[in-house]
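My questions all concern the structure below.
Removed: one protein chain of the complex. Kept in place: all other protein chains.
Order as written gives the chain letters A, B and C; numbering starts at 1 within each chain.
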Amino acid sequence: MSALRERLRISNLPKPARYSLGALGLVFLFLLPNKWFYEYLGIPLGFAYIPLYTTKNDMASVLFICTWIILLSLGLNVVVGYAGLLDLGFFGFFAVGAYVVALLTSPESKLLTEYNWLESPWPWLVAVPIGIALSLLAGVLLGWPTLRLRGDYLAIVTLGFAEMIRIVAKQQDWILNGDRGIPEVGHPPGSVGGEPLFSFDAKPYYWLALCVIILAVFLIRNLVRSRVGRAWVAIREDEDAAELMGVPTFRFKLWAFAIGAAVGGLSGTLWAGQANFVNSTTFSLENSILVLSAVLLGGAGNIAGAILGGFLVIYIPEWLRSVGDVFGLPETVTVGGSTYDISPTSLRFAIFGIVLIVVMIFRPQGLWPNRRRAAEIQHRKKEVAVGE
Amino acid sequence: MRVFGGVAAAVLIAGSAAACKADSEDGGSAACGLKIGVFGALSGDNAGLFVPAKNGVDLAISQYNEKNKDCTVELTTFDSQGSPDKAGGLATSASQDTKIVAMIGPGFSGESEVANAIFDQAKLPAITPSATRPSLSTKGWKIFHRGVGNDLSQGPAAARYIKNVMKAEKVYVINDQTAYGAGLTDEAKKVFGAGMIAGEDKTSEKQTDFAGTVTKVKTSGAQVIFYGGYTAEASLFLKQLRAQGWTGTLVGGDGINDTNMLSVTGQKDVEGTIATCPCAPATNAKGTFVADYKKKFSVDPAVYADVAYDLANIFLEGIKDGKSTREDLNTFLGSYNKAGSASGVTYKWEASGELDPAQVVVWAYEAKGGAWVPKQEIPKS
Amino acid sequence: MSEQPSLDKPSDAPEPTPSAAPAGDRKPLLEVDNVTLRFGGVVALNQVNFTLYEGEILGLIGPNGAGKTTCFNAMTGVYTPTEGAIRFQGGKISGQQRFKITKMGIARTFQNIRLFPEMTALENIQVGADAHHRTSVPGALLRLPRHRREEKDGLKLAHDLLELVGIGGTEHEAARNLPYGSQRRLEIARALATRPKLLCLDEPAAGFNPAEKQDLMQLIKKIRDTGVTVLLIEHDMRLVMGVTDRIVVLEFGRKIAEGSPAEVAADPKVHAAYLGVPADAA
Partner (left out) sequence: MNIGELLRSFPELTVTGVTQGAIYALVALGYTLVYGVLRLINFAHSEVFMVGTFAALFTWGLFGLDSNTERPSIGVALLAILAAIVVAAVTSAAVALLIEVTAYRPLRHRNAPPLAFLITAIGASFVLMEVAGSLTVRRPFGVPALLPSKPLFDIGGWAVTPTQVTTVVVAIAMLVGLDYFVQKTRAGRGIRAVAQDPNTAALMGVNKSRVIALVFILGGLMAGVAAVFNDIKTGSTKFNVGFLLGLKAFSAAVLGGIGNLRGAALGGLLLGLIENYASALFGSNWRDFVAFVALIALLMFRPTGLLGESLGRARA
């Protein structure tokens, strides 16, 4: 793919050029949610339409969703992509992070109103580390007994774990308040000219999340390029051989789980800060599956791939909402007296499903795979061996 | 990728030139080309509960446009899939489109928590046809209106019906763990008192197998079930109860007061089932609504379609009256007082956005011969 | 020290072969003590006894299914003996976690190559080198000094080992894409990176041509000369005879002979069991 080649070429550039290119890229990312930016670029403005700008949904909100999904896929990429542990219930950790923040920062949390554990809501910033820590703990607690299980069994156990969290969250009379949820969740601090910086507008949250992603990428890269990352890949490649080469496999698998969980929890805390309201409907299994598709669509075992995948799984369906506007597609069709809704809005998940299949058929290693992994698959193609 | 570089370069120069703000959002011809938004689950699992409402609005607007060909109103949909985490962005997007002057929705209570806060900032008047969580009217939102009675009116009324009219001795209470279902049963339980409740259980959305609950109901000996929840589950549940030979009566709220309940459960099994509704029985006008709806969408109107139709017509009436801004329409709602043609409810709002309690009449409907037949108004005490 | 088993030497070995170190100053490195291993009803190893001394090259031979690889697996912790014990430098191995056994100083290669196929040659060796590194997640996350030092050391070791096994220049090739022979060598390098006291090679010459075998013999000797004890499972008699100091012969899970290559070659029991098999005859 040309993007890959381009990347390679960029990495060949001298340092100053690379840094300024990186800086330019960052500025671009920070400008993305602004409508005027697209207009300025002169991208054709049709009937209040800009091709990249999502017309049916607030661009900043879409981008914010992208960012927290990207964080999730970064976390899951550690677990699935690097350590090779199939986790189907990753959204559970997101739920832990989100609920911790909601419980601690909302004045309507049952911790205040019913149990009187807290005197007053805590600030968001204090709740975030607690949320991350508890997600990490949840990862360890889940991993400790289950990481001895082999691949697909691990998958169903993690899936069960996420469902269990959802079922607990669903109980109306329990602390998480079920479907009624917890409103008035705290926001990040900071104000501009007396107005709180973080309120309903998604833009500041997007910028904040962008910074968090940059930090997360930096830290995960440190890990991946160290003994830890090598241990993970070794475990993924051949767990027994890794153990015989002196890799404490269980410990590193647990670490992968814990780190993935912590990043997932972090994503949850950010989201809760913006969402203002947390209830049990968000934590359905579909979301875990969506994040997994993000990782594999982008390219497992590659940070850039996880980011690309996380962006696309949100952006494609959201963008498809706007497509109907652009091309003036019919919304409904009548066949034999019955009317069917064929608007891209309602079919967008079907379209997304087709995209998943097509991408996997033509790029089984994902859109932006790890170079080595891609090479390996090319290699496998040549072999006569029968697929597993 | 080359584009990427170009874009990045352009950004640098862009810095100062942020001035080209959004193009002509002309305020000229006021009441034409305005938009009414519909906000709720249009895809995803809960779409069945809100698509009828969207259709109701769609019908109202197309009828309006038919009569006012020179100055039409446009329908804009916001598909939140019913989930609060998607609601924020869509609400922001709706707020930013200044042509949208009115909103029907959000459909569910959860997303309402998120979206209404944003609408309130944007002063965008919203009437929900279906979110019945009582606390929504206590948040201080000026734009919030509820087109139906909340859980506090319907739950106790249903309970009074079971207790005083049906004179049941034992009732089995079930809710589906949604905000709506749980709210309804919580309020109803207060009326029943502990002695009357033969047992309690909870179902979940998307559940299709109710064997465990059916068994519990049967062994409890209760002849009346109060079900707080929606048709999707209630119809299956009732059907499975009947298949296991249960002969009692199921009582539910407006969540089951739709034709799917009749058709999915089947005439024989559903016969005698009671659904309460904070709406008066059909007027003659309701007849044309059902026929029009069926003509346009090839299906029978389902839950909240009539309410949404009426609510959309209220906004359209305001627009016809020359109320072309959000503020004007919100004021218009404040003083509105008329009966809706499809639902028969008189729409008159309190300052909090709740329907005037005097207008909230709760009626009991009985499933009889393949239709919901009005039985009686439930006494207020 | 004179506590080495008395049964071992005197009766069977009239005079030590020149290449074997004299009995007196040899320290036992690994003792296989009456090890029996059963899988269900099958007895894979039956009361096997032998000792490995520091600095020697011991060949473990026997016909197919004699229990060589099983013995290997017991030594590296893959299996736990049903009876008996395996001691390494006096400490018991059986029941230890496998990565700890590696850390104690036993490294191995595999009969069917088991490299990490998607990792580069360099990274494969680095994984081995990591066995003695102490950096964990916090250190790597924050790039603490110890982490940087260990990375540097590991990288240097990896480069050196690639040179040692003779496949320098393949650093950034994915292991999967290396030619077969290089993969075998890479496996040895990876094992050596764990800084073993004992290196167990499981049929390292399988699929090699005579010239490659010759190179391998040189390599094994070179490794021994760096102070690493070598245990070698091999089918190729010429190679075994040429490189080992002593040989242990297994048949049907029992030890049937032990001694210098010459003694073993002369042993009628070995002839009957093993050399009688025409294909492998020396």
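Observations on the model:
Note that in this section a residue touches a chain if its C-beta (ideal position, glycine included) is under 8 Å from a C-beta of that chain, and two chains touch if they have at least 3 such contacts.
Remember, predicted model here, so these are calculated numbers, not experimental data.
Across the complete structure, the visible chains that the omitted chain touches are A, B.
Contact with the chain that does not appear here is found for just one residue of B:K218, B:K296, B:K320 or B:K348, B:K218.
Checked against the hidden chain, the listed residues A:L137, A:V217 or A:M360 yield one contact partner: A:M360.
Only one of B:K139, B:K239, B:K320 or B:K375 touches the chain withheld from this view, namely B:K239.
The missing chain lies against subunit A, touching residues 80, 86, 145-146, 148-150, 152-153, 155-157, 159-161, 163-164, 167-168, 170-171, 285, 289, 292-293, 296-297, 300, 340-342, 346-347, 349-350, 352-357, 360-361, 364-365, 377, 380-381, 383, 385-388. The chain not shown here touches subunit B at positions 43, 45, 47-48, 51, 177, 199-204, 206-216, 218-219, 231-232, 235-236, 239-240, 242-245, 260, 263-269, 299, 302, 370.
Note that in this section only the chains that are shown with their structure count from here on.
Taken pairwise by the contact criterion, the protein chains link up end to end in a single open path, with no chain closing the loop.
Averaged Cα coordinates give subunit B a centre that lies 74 Å from the centre of subunit C. Mean C-alpha positions place subunit A and subunit C at a centre distance of 46 Å. Put simply, subunit B touches subunit A in their complex at residues 1, 4-5, 7-12, 14, 17-18, 20-23, 42-43, 77-79, 82-86, 88-90, 92-93, 96, 109-110, 113-114, 117-118, 121, 133, 177-179, 182-183, 186, 204, 296-298. For subunit A in complex with subunit B, the touching residues are 2-3, 6, 21, 24-25, 27-28, 31, 34-37, 39-41, 45, 48, 54, 56-58, 60-62, 64-65, 170-172, 178-181, 183, 200-202, 271, 274-279, 281-282, 321, 337-339, 345-346, 348-349. Residues of subunit A touching subunit C in their complex: 219, 222-223, 226-231, 233-234, 237-238, 240-249, 251, 255, 259, 370, 372-373, 375-376, 379.
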